[in-house]
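The complex appears here minus one protein chain, its other protein chains still in place.
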Amino acid sequence: METEYLLSMNDISKEYFGNKVLKNVNLQVKTGEIHALMGENGAGKSTLMNVLFGMPVIHNTGGFEGQVQLDGKEISIADPHDAMNYGIGMVHQEFMLIPDFTVTENIKVGRETGRPSLVPVLDKVFGRDLDHMLWDEMAADSRRSLDSIGMMNIEEYAKVAGMPIGYQQFVEIAREIDKTGIKLLVFDEPTAVLTESEADRLLEIMRLISSRGIAIIFITHRLDEVMQVADSMTILRDGEFVARKEVAETNLVEIAQLMIGRQVDKLVDDSEHDPRELSDDKIALELVNYCVNMPGEKVINMNVKIREGEIFGFGGLAGQGKIGIHNGIQGLYETRGDVLIHGEKLDLSKRGEALRKDIAFVSEDRRGVGLLLGESIERNIVFSAMQVKNEFLKRGLLDRKASLKHTREMIELLDIRTTGPQQTAGSLSGGNQQKVCLARALTLKPNILIVAEPTRGIDIGAKKLVLEYLTKINREQGTTIIVISSELVELRSICDRIAIVAKGTIAAILDPEAPDADYGLAMSGLKREDVGA
Amino acid sequence: MTGFKKFVEKVGLPRLIIGSFFIVLIIVALALGLNAPFLFSDIIRRWMMYSILVLAMVPGVQSGIGLNFGISLGVVSGLLGAVIAMEVSFVNGWFYHFGAGAAWLTLLLALAIAIVISALVGAAYGMLLNRVKGSEMTVSTYVGFSSIALMNIVWIMLRFKNGQLKWPIGSGLRNTASLQESFGGLLSDPMVYESPRSITVYADVSDVGSVSVQQPKSLGFLAIDVNDSGFVLPLGLILVFALCCLIVWLFSRSKTGIALSAAGENELFTLSNGINVDRMRILGTSISTVLGAIGIIMYAQTYGFLQLYNAPLMMGFTAVASVLLGGATVTRARISNVIIGTLLFQGILTVALPVANELVNVSALPEVTRIIISNGIILYALSKTRGGNQR
Partner (left out) sequence: MNKKIANTMTNPDNNISERIKTLLFDNKVMIVFAFLCFGAFMVSGMQLEAVVAEVFTRIARNGFTVLALLIPVFAGMGLNFGIVIGAIAAQIAIFAVVYWRFTGLGGMMLAVLIATPLALLFGYLVGKLFNKMKGAEMIAGLILGYFADGLYQLLFLVLIGGVIPATDPRYIIDGGMGVKNAIDLTGSLKYSIDRVKIIDLALGLLILVVVITGVKLFLHLKKKRQLERKDLIIFAVVAILYAITYVPAIEKHLFADRINLIVALPLFLLFVVIRNLLAIYKNSKKPDPNFNRPRSIFYIALSVLVYILTYVPALESLIMSINLPVLPYVLITGLCAFNNGLLNTRLGQNMRTVGQSQTVAAASGINVDRTRVIAMMLSTLLACWGQLIYLQNIGTFSTYGAHLQIGQFAVAALLVGGASVSKATNKQALIGVTLFHLLFIIAPQAGNQLFGDAQIGEYFRVFVSYGVIALSLAMHAWQRKKPLEEITAD
């Protein structure tokens, strides 16, 4: 049975520091087929590919369990170079191209053809360093590779700088094709950066390549593309193997459902009495034709109204724009359109204006944006309130007594596990760091609290506590809370409504109880009506 | 073993080596029978003489511009303030009119001019550094060098009347101008309060030739010769340094100071709190430059001479090395780093000279030691902070 597959990865398991990220995953790819590898962010797709390419990150963390077979023979891949020798190549999401080099130089980088130097002794000393470069031969090779993927109109001697993104991607592909004995090509979300017509072209080329017997693993979130080109697919969820399906035997709705999966249990107990009265007349925050120019997380023409006292969720896949929403409000990136706070326009050109309008933020990038890692917990917690509201100051200087008192209160309130207010934020665990970020936001006594990825990288106990606390302040203080998260489960357990963001805009606003398939389709930017299901 | 390792880690290897070396040198010096009171007062004098210049590193590092090799800008501003003040004092015959107070007046005027110039220069320099984020150190080194070279041209073109400043023949200012007839030693030299000084009076003011000026003995506490043992406590200098430290410390506890320090530690964090990071960096650079200007004036008054032209060329390196030696990094520096670092660095150089003279009779040895230690420590710090960084 095994011989019919070109590549078969069996029972692959991988642990990072006791955290199981892959649990007995299987992946089988036939010669010349396009096989889609699907799953949400964090499902384990990239870890699986790291295993396949023998990336150092795998070997430096204790290797993996399971077996990798190529052409029915078990192989062991120690590093990316090995993978290349086995004929496994990758087209990266971020291009590995040098703009100032010509197409030929880029295609041949690290693999240049050369004539050995004059003196063999020198070759012994310098390896092949002194080879004379044979550019004419290399240019001919590059031409052949480009032609073979139908790219007659890319000149092999043109510089890459200034080429359209799509062309750059084709140069990447040509480079992989140019490698001798290529059998399997991995495309890592190749269409994410392309325009629609470029993406169509790419899919065409993928078919062309596969028709010549080269197998393709196609990592993507876009269900429609999968239906268009893939022959078969493997779906992962939370590091587990969910299913291997032939595309012909399934449909969009089924795939979407498989990707999202059944919601196991609510993280937060909300059986208590809910005293809030939400009304469409009382809008806390409204986005009108709102755009944010955040690289990799663009927001395009978003319109939404968030009610006072509501817990509102933004979900969706990475790179679709949900992260851009609060970064724009915070003034970190250029924006267009309007943000209305209680009906009043927010001046987005003034940085820090949102903070002064009683909006507080907890950033998704805890270590990069959320904390002063080298400073004490105390300094972190009181910083924003001091800078924005002139609190904790006495005669212009830091009021240590007040700030210490407040820090101690916060430590107790949020159960921050620390040796004391003077411990540096950088030496705390992820969960406790998140609580410090939350404490800093709460110190501002916000009217609206925007929390991005509230539970990323923290353990289950802390997760529960953070979410419960968010619910608590919402119920007790009437704070409007906006949660931006990649984890649907947590959104569905605390939010009143959830907007799914796809391609920079809102695909659907769903009830937490809505069926899984609705969520799956929305995340792909599709609607149930579109697929006719 | 692990205890020792922890100790090394905590103190830092360079500090441990240099510190031990310092102690060994002192022991050797005492064993050689060198005059202990002189030796120790020399150490204190040089420690305090350099410390404000080193203190100038702190606001720069804290605001995120890294090690401010461009402190030369502050240094030349300070020198400019000093020469202008001396010329004004001379041309207006301050010593003739005001007697002993003229020295203080000159010092204050020098500081005032220096602070104004350096604040402006520092702000402009900060704007430049905002444009070259990521390469501040390379750029600032050469901006520092250029400023010294530019000032060389200025020094030689200035047409001053004060005989202490100008060349007796030819044009321009002297290489080394004595402060004997101005504010030299006010804060550090007991002699100033013990005996009168004869000071030349500008012929246009009066034809008396010179006046004798005696600083009031009541101010003698500013420079105490303890029990007449030869051990001098430059209390005035120490007070000025302490005042500067206090101001820097108070600033670090203020709202702006805290924002500035955050800007240096995490730009995105600071931005996300609605703070203008670039403005904070300009402020930090400006304060650093002002402290550099004050530092060089204090240095000169202690040393007794103004050193113009290329003399301050490598002063930035000494200041950078000192603060690193005290345990600062490219991104974080504290006042304690300044105090410890300057003591170690200047202490070694002070003791090395007489010891080397006794032992090997190579007078250039302290200079060689200075070059090796200062550049070695900077290299060490760079390799620690930028280790393996990919662009």
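All chains are identified by letter, namely A and B, in their written order; residue positions are counted from 1 within each chain.
Heads up, the rule we're going with is that contacts are C-beta pairs under 8 Å (C-beta built on N, C-alpha and C of every residue); 3 or more make two chains touch, one makes a residue touch a chain.
Quantities reported herein were computed from a predicted structural model and do not represent experimental measurements.
> Taking the full complex into account, find the residue in A:Ala78, A:Met133 or A:Ile460 that is in contact with the omitted chain.
Per the contact definition at the top, the residue touching the missing chain is A:Met133.
> Which of B:Ser89, B:Thr141, B:Gln307 or B:Thr342 touches the chain that is not shown?
Checking the options B:Ser89, B:Thr141, B:Gln307 or B:Thr342, the one contacting the hidden chain is B:Thr141.
> Name every residue on chain A in touch with the hidden partner chain.
Residues 80-81, 84, 96-102, 105, 109-112, 114, 117-120, 126, 128-133, 153-155, 157-159, 162-164, 293, 295, 333-334 of chain A touch the chain that is not shown.
> Give me the chain B residues in contact with the hidden chain, please.
On the side of chain B, residues 128, 131-135, 137-139, 141-143, 145-146, 148-150, 152-153, 156-157, 170-172, 314, 317, 360-362, 364-365, 367-368, 371-372, 375-376, 378-379, 382-383, 386-391 touch the unshown chain.
Note that in this section only the chains that are shown with their structure count from here on.
> What whole-number Å value describes the gap between the mean CA coordinates of chain A and chain B?
Here chain A and chain B have centroids separated by 51 Å.
> Give the list of chain B residues in touch with chain A in this complex.
Spelled out, the residues of chain B in touch with chain A are 250, 253-255, 258-259, 262, 265-266, 268-269, 271-276, 331-332.
> Report the residues of chain A in contact with chain B in the complex, numbered from low to high.
Touch list, chain A to chain B: 330-332, 350-356, 361, 363, 365, 368-375, 379, 383-384, 386-388, 390, 393, 396-398.
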